[in-house]
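A single protein chain has been omitted from the complex, and every remaining protein chain is retained in its original position.
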Amino acid sequence: MRNINVLVKNLGNGIKNIKINDPKTYNSLSFATLKSLLNTFKKLDKDSSTKVIILEGVGKGFSAGHNLKEVRSLKKRSKYLKLFNLCSKVMIQIVEGRKPVIAKVHGAAYAAGCQLVASCDLAYSTNDSMFATPGVNIGLFCSTPMVAVSRKVTRKKMMKMLLTGEPIKANYAKEIGLINDYYSKSKLNSEVLKVAKTIASKSNLTIKIGKQAFYKQLEMPLRKAYSYTSKMMTLNMMAMDAKEGISAFLEKRKPKWKNK
Amino acid sequence: MRNINVLVKNLGNGIKNIKINDPKTYNSLSFATLKSLLNTFKKLDKDSSTKVIILEGVGKGFSAGHNLKEVRSLKKRSKYLKLFNLCSKVMIQIVEGRKPVIAKVHGAAYAAGCQLVASCDLAYSTNDSMFATPGVNIGLFCSTPMVAVSRKVTRKKMMKMLLTGEPIKANYAKEIGLINDYYSKSKLNSEVLKVAKTIASKSNLTIKIGKQAFYKQLEMPLRKAYSYTSKMMTLNMMAMDAKEGISAFLEKRKPKWKNK
Partner (left out) sequence: MRNINVLVKNLGNGIKNIKINDPKTYNSLSFATLKSLLNTFKKLDKDSSTKVIILEGVGKGFSAGHNLKEVRSLKKRSKYLKLFNLCSKVMIQIVEGRKPVIAKVHGAAYAAGCQLVASCDLAYSTNDSMFATPGVNIGLFCSTPMVAVSRKVTRKKMMKMLLTGEPIKANYAKEIGLINDYYSKSKLNSEVLKVAKTIASKSNLTIKIGKQAFYKQLEMPLRKAYSYTSKMMTLNMMAMDAKEGISAFLEKRKPKWKNK
């Protein structure tokens, strides 16, 4: 299947770059774009040469969310449900996938675009980036976007965004936990690459076990979370990379990962 | 039924004002006041002309919490349980109701008064407002208030409040997510009205669907939350207001809501 509106680039060191490429519609998340995103994330997740994924938008900004012209044309209940379910699948794939995904944001990340940022493991933006869940302005509450955003941001701050639809700036987005940090336009790329390279230098297997366990244990009560992660750590410990890593640490040398 | 200690005022534009009016007891949440609050919230929730509710206190401050003289006089286990259950019902009504509720705080919001602020969708206060869960000082841990506050505030900050009973100031309450913002006494009213008007300008139906879905999805694991909100967004999309809103957006005009 050919990817529509999605570009994939190899940045070296196991870092892959996904670009949403539909600048005419401000990288709207149409059926076609969502399908391509889902396929791309699934493919990279299985690709052993991919260690980290950087997600960004082409053109003026990150993404304006759903394609409203397309949404208006759907008309049927079943088609809406199909669209929102497909969009949810993309978000769940990012969360449940084994490769860390870093959102690299410029311009606006609105509605489902904001949801995409919230769904990524890490997010960095330019100083002047804007984030919003503005559905309420067009009569369509950002109900699926809030699933992702409300799991990163405290409730009252999130409710303000949802009820007023008003955008927030990068510094406030950092303060409330929606993004990790923000930089000037000229520095954003190198800062994101620095983080990506750091993560890519770790054992692929270790990252995979840890990332997947992170979101799973968050949905468990404390005792169950400990019982589950104790098993995951044991599994991790029985693999070669932990043994090599601990030996390297004790012998004060660099580890050589088997699972690069 | 006549409302005791609760005043309701129409501020226009679909904005209703509820005032806790028992300044002699610092707006304590007695049986009578809690019953009146519950009835008032229930009534306004069914009232199609009400779009947003602003909740405040008459006199020196917002509310000091339970009426300790009354509490002391209850004596029987069954009466205590009745009181705490009634209080919980008021808080649950605010959370599960379909109309956004904004707390407008001055002076002190202590114990069940702090819980009331935490339970509202949004909260604003004066610069010098104080918040506390001081039950530990009188041997009665703020166990029901912490249900509301601990769902807005991170755990260690909340534990400090609960274990020491010490009050916090407005700027710190904003920092930890208990309130949205604070203003000087002279500006608080106009700022709260501005937010209320913004929310009141949206489709009533959209806000209702969204507000109720917000708290529900927060209690679900991720996959269930997405499946539930995808259904809610489809429901929202099939209603006239979303179609009108999207058309208005694409045609660059103001939407005319059916569900004002």
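All chains are identified by letter, namely A and B, in their written order; residue positions are counted from 1 within each chain.
We take it that a residue touches a chain if its C-beta (ideal position, glycine included) is under 8 Å from a C-beta of that chain, and two chains touch if they have at least 3 such contacts.
Note that the structure is predicted; figures quoted are calculated from it, not measured.
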Pick out which of A:20, A:71, A:90 or A:242 touches the chain that's been left out of the picture. A:242
For the chain not shown, which residue from A:115, A:143, A:164 or A:180 touches it across the whole complex? A:180
Which residue from B:2, B:77 or B:254 sits in contact with the chain not drawn here? B:77
For the chain that got dropped from the picture, name the residues of chain B it touches. 68-69, 71-72, 77, 80-81, 84-85, 87-88, 91-92, 95, 135-144, 146-147, 150-151, 154-160, 162-166, 215, 219
So which bits of chain A touch the chain we can't see? 100, 121-123, 151-154, 177-180, 195, 198-199, 202-203, 205-207, 209-211, 213-214, 217-218, 221-223, 225-227, 229-234, 236-239, 241-250, 255, 257
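Simple rule for what comes next: only the chains that are shown with their structure count from here on.
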Please tell me the distance, in whole Å, between the geometric centres of chain A and chain B computed from their C-alpha atoms. 32
